[in-house]
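One protein chain omitted, others in place.
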Amino acid sequence: MNSNTVIIVSGLPRSGTSMMMKMLEAGGLPILTDNLREADANNPKGYYEFERVKNMKDGDLAWMPEAVGKVVKIVTGLITYLPPEFKYKIVFMRRDLREILSSQKKMLGRLGKGDDNIPDDKMAKTYEEHLKQVKGWLVRQANIETLYVDYNAMVNDPTESLQKVSAFLGGMDVQTMASVVDQELYRERKKALA
Amino acid sequence: MKKVIVIGLDGFEPKIAESMMARGELPNLMRLREQGGYTRLKTTASAQTPVAWSTFSTGTNPGGHGIFDFLTRDAKTYLPLMALSRYEQKNAFVLPKVVNMRRGTPFWDLLSAKDVESTILRIPCAYPPDKVKGRMLSGVGVPDLRGGFGTPTFYSTRKELHTEQSEKVVNVSVANGKVTTYIIGPRDPKTKSDHKFDIQIEIQKSENKIIITSQGQPDKLEVSLGKWSKWLKVKFKVGMMQTVSGIVRFNLRQLEPEFELYASPVNFETEEPLFPISSPQEYAHDLAMKIGRYYTAGMAEDHDGLNNERFDEASYLDQCRTVLRERRKMMEFELGRFQKGFFFCLFDTPDRLAHMFWRFTELNHPANKGEDVSRYAKVIEEHYRECDEIVGEAMKHADPDTLFIVLSDHGMNSFQRGLNLNTWLHDNGFLALKPGFTPGESGDFFQNVDWDKTKAFSLGLGCIFLNRKGREANGIVADGEAESVRSGIVAGLTGLVDSDRGAVAVRSVARSEEVYRGPYASEAPDLVVNFSEGYRVSWDTPLGGVPHGLFADNTKKWGGDHVIDPALASGVLFMNKKFSAESPSLMDLAPTILNAFGVAKGDAMEGSDLIP
Partner (left out) sequence: MKILAFDLQGAKRAMLLADERLENLRRLMDMGCFGELEGNPREWNVLARHEAHILTLAEFLAQAGKDVAMFDEASALQSKLVSGEWDCCQFNASFPSDGGSADLYLDFDRGLGDALQHLSDDTLILVVGELCFVLVASSNPIDGYQDGSSLDLTPTVLELAGYPLPANIEGKSWVAGMELNRSSGLSDDEQAMLRERLSGLGYI
C-alpha cells in the first residue's frame, strides 16, 4: 500500500461502520481511536471513535500523519474536509435508509432523547440528497478510492463482501474478519420486520 | 511622435467648458488651448456614448462600425436587444461566447500591426476586449453579473415597496436586531431562478451602523449610515462544480423606523471574471493588484440608485468621486510606466454626473418640484475643475515628442420634456394597436401592437424602424411603399410643436442614407429623430411603450441628456499641437493618431489627419 494512504470507514450513523471497524481490526489493520467512548448498549462492540476527527471542519488536521497506514472512522458529513495531500481508501457502508432511520430512532429512545418528530420520508429524502452530494464529491477526487459495501449483504454472506474488502485494501484474513459478524447486532432489523 | 496621450471626458459639454475658461477657470485645458488649440468636436448620429466612441475607434461613420444606439431590435420578435455585444451559443453543450457588435477596424489594430504598443483604459464597445499589442481594459458594454447594464438590489422592511426601473427589491424583516437575507446573483437558465449568496446583517443602532457577515471577503463588513461600504467579494455556486465571483458595495439608507439598505449591481471580480474584460485576460487583475479593487461594470456609476431615490444626491456624488478617483489611479499608474506608444483613458463621470445634476442648473426643471436647487447648482462645474486637474496630471507625462489630446464624445443638455414617439406614430396612422386598445393600455415591448397593420415603430433613443416586408417578422411595408412611409413620418415630425410649451420639439428627422453609409448601414434604423434642446424621446419609448399623450414632463432625477440633434450635441477637442479647426469630427481622430506614429490610415477610415 502507498506509504501516504489513510484507510477510512464511512457511512451514515447506524449503517454498520463500527462493525466494519471491528472487522478491519480483526483482519490485522491498526485502528486510530482514542477509546474515549466506551461500548454501550447501542454499539456493543464500541464506537471506534477518534474525537479529533470532529474538528476537521475547523482545520484541525495535525493528526493526519498519524493516521497514515491506519484505519479511522469518519462520518459522511466530514468526508469532504479530508485534506488533498494524502491518499485515501474509503470503505463506505451502505444500508437501506428505512433500516437506518429505524435504528437511529431506537438509539434516540435509549438515550432518552425521544422522537424528534421529523417524518421518516422527509428524513430519508434529506439523507438521500446528502449521500448524493458526498458520493458526487468522492467520485471527483483523484486521491480517493471508494469501495461501497452493502450492510445487509455483508451480514448475510460475510465472506463474499469481505473478499471484496480484502481485494480493495490488499490481502487480509477474511475468515477471522467474518467471524466478527455478530448476529446479535442485527436484532434491530429482525425486530423491525416482526 | 513617440507618444500619443488621449484623455477622454465623456459628455464634457463645450458650453460649460467655454464659459468656465472665459472666467479663467480650467487652467490646464486653457494651457492646452494655447499650446495647440481648442474647438467643438462634431459628434455622431445619434449622439450617444457607444456610437460616438466607436466612431472615434474606427474613424468611420456608424455605418462602418455597426453601432447606432445602445439598443437595436430583433427583427424576428420586435423585441429590443442590447446593441453593443451579443451572446452566442451554438448549442447547449458549449460555452456561450460574447461577440462584440462594434465592427470595423479600430486604429489600435493598425498600430499593433506596426508594433506600436497601446494602453487603452475603459474604452466603450470593446467587450470582449480587442486583442491589442499592449493592454486594454474594456469600458461601457461590460455587464454586471446578471448580464445587464446593472441591476442593484434594495432591501427594505417596508412591505408595499414598488420595484422601480432596473432594480430588485427584497422585503426583509428584523428579528433580534438581525436581518437574514441574500445577495442576488446571476439567473440560472435551467431553473429560471436567481442564484443567491447568503448574508446576515447585524444592526448596531447606537453606532448607526450594520455589520454584514457572510462567507465572502471580508467575512465581516461594516456599513455606516448614509455611507458607502468597502467592496464585499461574493461567490455564487452556479453549478455543481462552477462558482462565479463578484464584488458588491452597500449604502445604508436608514436604520429606523424602517431598515433600508442599497446593494450595488454585482460587478465582475477581476480575478475570475465570467468573461474576459481585458486584453491580455489577466491584465484586469494585475491592475487591481496594483491599485486595489475597482468597478468593472461598463456603467460604474449607480445612477439607477439615485433615479429610483434609493439613496440621495450626496451618496451619488460620493460614489461618482470614488469612480473618478479609481480611474485617476489607473491613469496615473499606467502613465507612470508609459514610455512610448498610444495611451488612452476614458473618464465617464462627467457624463454620468451631469445627467443627474443638470436639473439643479435650471430653476424651471420639472424634476425639481419646488426643491431648493442651490445646494447642488455648482456640482457640474466643480466636477469639471476636477477633470481639469486630472488633465494637468496627465500633461506632466507629455514631452515635446508627445501628441496630447483631450476630447469628449458628445456634450450635455437639458432634458425637460419627453416625446412619446410611438404614440405619435399611432396617432398619425403609422402604428396600430390591436382592436379595443388605445395608447396607455399597451406596456413595454410593443404589447398589444397589431403588427399586421403597423408601418413603423420606435425603440431605442429616437430610432424609427419601418415594418419592412421580408425584413421584420410581420413586415407589411413593401419596397415600393417604403419611401412614401418615410416621407410621411419626416414631414409630420419635422418642426413638431409641443403645444403645452409652444416650442418646437423636433428639429428634423434624418433618413438612414443621409447619415449612414458603409457595410453595416443596412442594420441602421430607417429614420433618426433629431430633438431640440430640452427634449428627448420619452422614458416610455425606448423599450417599445405606447403611452397616453404625446408629450410628458421629465420628472426624473435624470434631468440632463444629449441624445438630441447631433448638431446641438458637439463635444470638445483640445490638442497640444496646432491643428486645422475647420469643423473637425470624431472620425478625424483615428487618422490623426495613426499619422502621429507614421502609420497610414485604414482603408475604411473616412476622416483626415487634423495636423497639417
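Letters A and B mark the chains as written, and numbering starts fresh at 1 in each.
Here, a residue touches a chain if its C-beta (ideal position, glycine included) is under 8 Å from a C-beta of that chain, and two chains touch if they have at least 3 such contacts.
Note that the coordinates shown come from a computational prediction; the quantities given were computed from them, not determined experimentally.
Chemist: Please pick, from B:His162, B:Lys192 or B:Lys396, the residue that touches the omitted chain in the full complex.
Modeler: B:Lys192
Chemist: Identify the residue among A:Asn55, A:Gln141 or A:Ser166 that touches the chain left out of the display.
Modeler: A:Gln141
Chemist: Out of B:Asp444, B:Glu481, B:Glu533 or B:Asp553, point to the residue that touches the absent chain in the complete complex.
Modeler: Going through B:Asp444, B:Glu481, B:Glu533 or B:Asp553 one by one, B:Asp444 is the residue touching the chain not shown.
Chemist: Touching the absent chain in the whole complex: find that residue among B:Phe149, B:Phe344, B:Phe457 or B:Phe574.
Modeler: Answer from the full complex: B:Phe149 touches the omitted chain.
Chemist: Which parts of subunit B are in contact with the chain that was left out?
Modeler: Listed in rising order, the touching residues are 70-71, 79-80, 82, 90-95, 143-144, 146-151, 165-166, 168, 187, 192, 239-242, 265, 299, 303-304, 307, 352, 355, 444-445, 461, 539, 542-543, 558, 561, 563.
Chemist: Considering the whole complex rather than only what is displayed, give the residues of subunit A touching the chain that is not shown.
Modeler: Interface residues of subunit A facing the absent chain: 132-133, 135-136, 139-146, 148.
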